[in-house]
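The complex is shown incomplete by one protein chain, all other protein chains being positioned as in the whole.
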């Protein structure tokens, strides 16, 4: 079996400019934030990001000029930390395309990719201006008269997840909420996992706890505190101070300096 | 909260003649066989059964004249016990309609029901005579030129599952393979669970092990050996002798006698 | 008794609107609905099914997080029911109440969480509607809440309609609107506010309230709130 365990540098090299990347986790929770930081600091360009609800990971890549489009339901930090200003500014200045979806239609698009079809019919969206803005088309039930919005398949080149535990084969155990990670793992052409711990444990003792099947995973990187500055359930909470300092940065140089000061290995 | 725990008699009374029933498990494994026997012995009529791959449960209901249609990918006992003769005879004599699906299209139909849409596009079926025989229609991607077969939603009136453990709220832990049970539980208008054990355990200690969400479950019946004569992982294996004797029965009276002899409480 | 403010008033007003046995969902950035649901379960609707975006079902968080998508919100849940399943539940008509909010809320109960200005090159890019475009048309009842009440939020027409549909009530720090014949009509004014204040702070026509006044938070409600939320996470929306 080929070696799936990679260093952070090797993992960063796997991701090509202009790729479509699905990022796991949700908001500041168990998102692959350190890997996202590493991509931004490595100067990746033209990334198309897929997320249901994103915060620091997306905003950081926007801040570093790595993003051409964001396809998501929500990008922001909720009440405590406010708007995702780098994302927002990028969109307002026309550098980043905001391909807003409803979170459900991100899921529907991923489900279409999983099932190898090019679209998925969904209930919902009626009356939303997103229909016109995003060009969502309808599809008619060939057996009846009902029409549904059709959501085009979303196929990430890479799905990038952060999990608590992975084994050498890429099997992953997620503690706490899964968010959309299992769906993203199935939809991605390739899957990169960062893990708090790569363990020697035999997951076959309780295979029902394995959230991500190893045979779908291409690369595994051990990154303790890999969801920093976000949370990782049962491991650590968020670092609000860091998020605030990041949000106060005025240039990519400020950001590089902040990362260095905090001695984050990216 | 209303009481979900029912006796077997109460559960049988819940199921109306001419209902559409999805039966969990697969072949002789963890299927709700005792509940199926009870329905057959109670003289239920006109049932439309949904299953990916079925064996004793479906065959028993066919033997008792309870079935009008079977919508499934496979009905048989595999190599050891051979064909499902009661089902087969019923179809050959025109008493039972064999609505053959591919197992995947049963799943697709259930998925459509889960998502509230009336059809699901699928890849596959190309070149199969099932297309004509079942009247499967195509649907075109409104964004492109590709066509897919559209599978109509399958909405069971009741999904009936057998599990190892349930709590009073209907949360279920399945040990071993899940088969299509979690999908069927979501697709059914109502859900009836039979369980080896109703436990006082607090499943919140490890919610990732709960396969069926209790809030979707309407009724729970404790039936130890409820998958008899089939298997229930980590609890018991099949009773091949009983299956052979059942298959040798020549009338519903023979079957009633066999069940009485074995002192099965149905 | 002036130990309560708009946060407490909104929470208890919403808690009293929920019914026993119903399935109620909140998503991200929703401390007030989170608390309202927890208060309702404790005092009025013990059989309510509390569903949140983490996949928690009837979670009993030990410590309330500021982020309503945080892992604390599956604590004591007996199953994980991920967001994809929750959307499906709503799409097939089995979700009773969903809580959503918006940057703008208009006279017809439409919400905008997307943009001010042109969609593709907006003046202000807002976070996005999260699940609202899918949930507002499919949940049986949508309760919209917003912890600020001013005329730039409560507008005659949204700049962009992110979601439209089954909005029934809109709860603000000043009172409650209900959608009647397609328009938001003032139902109740909270005791510390007035029709004049609401008219002043609302960008669309407001008639006399058609419903009864909502009683102030009771001692019992305040005690439960204090117990559930000693750190006053609820204030974060204000």
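Labels A, B and C are assigned to the chains in the order they are written; within every chain, residues are numbered from 1.
Just so we're on the same page, a residue touches a chain if its C-beta (ideal position, glycine included) is under 8 Å from a C-beta of that chain, and two chains touch if they have at least 3 such contacts.
None of these values were measured; they are calculated from a predicted model.
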Among shown chains, those touching the left-out chain: A, B
Residue in contact with the excluded chain [from B:126, B:145, B:205 or B:263]: B:126
Hidden-chain contact residue, picked from the options B:9, B:78 or B:241: B:78
Of B:199, B:233 or B:264, the residue in touch with the unshown chain: B:233
Touch with the omitted chain, as defined above, among B:6, B:29 or B:140: B:29
On subunit B, residues whose C-beta touches the chain left out of the figure: 26-30, 52-53, 72-76, 78-80, 83-84, 87-88, 91-92, 94, 97-98, 100, 102-105, 107, 111, 122-130, 133, 176-180, 182-183, 231, 233-234, 238
Touching residues (missing chain, whole complex) on subunit A: 1-2, 113-117, 167, 169, 171, 186, 202-204, 207-208, 210, 212-215
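Criterion: only the chains that are shown with their structure count from here on.
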Computed distance of Cα centres, subunit C from subunit B, in Å: 40
Chain centre separation in whole Å, for subunit C relative to subunit A (CA means): 27
For subunit A, residues contacting two or more additional chains: 122-123
Junction residues of subunit C, two or more chains touched: 74, 80, 91-92, 138
